[in-house]
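Reading through the structure tokens given below for one structure.
Every protein chain but one is kept in place in this view of the complex.
Order as written gives the chain letters A and B; numbering starts at 1 within each chain.
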Amino acid sequence: MMRDQKLWTWHLAAGVVILFLLGLHMTVMHLNVTVPLKGLNPAGGHPIDWQNVIARGKIGAFALTYVVLLGAALFHGLYGLRNILFELNPASWLKRTVSIVLLLCGLALFSFGTWAAIAGFSLAKAM
Amino acid sequence: MIESKGHPNRLGIWGWLGGGRWGVERYLYTLHRLTGLGLLTYFLLHILVTSSRALGKAPWEQAMNAVTGPLFKLGEYLVFVAFAFHAVNGIRLGIIELGFGVGPPIEPVYPYRTSLDVQRPLAVGVLLLAAIIVVMGTLNFWVLE
Partner (left out) sequence: MSEKTLTEVTYRIRRFDPDGDTAPHWEEYGIPYSAGMTVLDGLWKVKEMRAPDLAWRSSCRMGVCGSCGMLVNGKARLACNTQVTELGGDTVVVAPLPNFDIVRDLVPELAPMFDSHRALMPHVIREDVQEQEHPTGEFWQSAHELEQYLQFSYCIKCGCCMAACPTFATDALYSGPMPLGQAHRYNSDTRDGGFSARKRVLAGEAGPWRCHFAGECSRVCPKGVDPAKAIQLMKRELVLDYLRLHKQHRPATVAKKATETKRREGIPEPPAPTV
């Protein structure tokens, strides 16, 4: 099994992607007063107000960052969880089961989240 | 593999958490792990909740109203703090785990100067940076917003 060399490298690469994209997301959502970013909360008020959500949703690049962040964070987080679980030294059949369950959960959430990002973008564009 | 007939003596999970005589990097390791698990839990729920945006204004506002209140705000604040720590400590780990910031192999002369000592300024810097981000977030969460 030579997968960990590959998976860990991607885990690290995903971490770098998350650092920038989640950093941007957190700045927009939770540092909106201390670090206001122009154009990302145009209606003022709270970043989760519908007007702001729609304004951000119209920006194609922003929708794209959601999908990339979703994929990177799911991989980084679920691989991290898998690492922690594997370090508990479970039986090999349990390891296989954990890997399959996490992979399926990751794919399902990625598909669902991507649909939401694209549908949200289309909705915002139409408004 | 030689089968041991001895009495089992693995520390188990306590070996992950084991405190008291450990160095700062051990606590950063534990904290990184705990914040990672916390962020992952939040993230999975976050995907489900925020996807309501795709259904329109009413479902979105309904979902947002369901997660308002002081307890949710505190939870969100803790997620922000966990993010600040996990992100900047992740920068430190990324640098170190690629073999940078640990120093080159040296002749071990007592008292030994290990890679832990070499990277310590980075660890301190990371904690300071995390503290700055947390202060900015605290102002945003509880004072200015």
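Rule of thumb we're sticking to: a contact is a pair of C-beta atoms (placed from the backbone, for glycine too) under 8 Å apart; a residue touches a chain by one contact, two chains touch by 3 or more.
These figures come from a predicted structure and were not determined experimentally.
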item: Chain not shown: contacting residue from B:Leu37, B:Ala63 or B:Leu116; value: B:Leu116
item: Listed residues A:Leu88, A:Ala108 or A:Met127, member touching the removed chain; value: A:Leu88
item: Where the missing chain touches chain B, by residue; value: 1-2, 4-16, 18, 20-23, 25-26, 29-30, 32-33, 93, 96-100, 102-110, 112, 114-116
item: Hidden partner chain, residues of chain A it touches; value: 1-9, 12, 83, 86-89
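As a convention for this text, only the chains that are shown with their structure count from here on.
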item: Chain A residues within the chain B interface of the complex; value: 12, 15-16, 18-19, 22-23, 26, 30-35, 46, 48, 50, 53, 57, 70, 73-74, 77-78, 80-81, 84, 88, 109, 112-113, 115-117, 119-120, 123
item: Residues of chain B defined as touching chain A within the complex; value: 13, 33, 36-37, 39-40, 43-44, 47-48, 50-51, 53-57, 60-61, 64, 76, 80, 83, 87, 90-91, 94, 97-98, 136-137, 139-141, 144-145
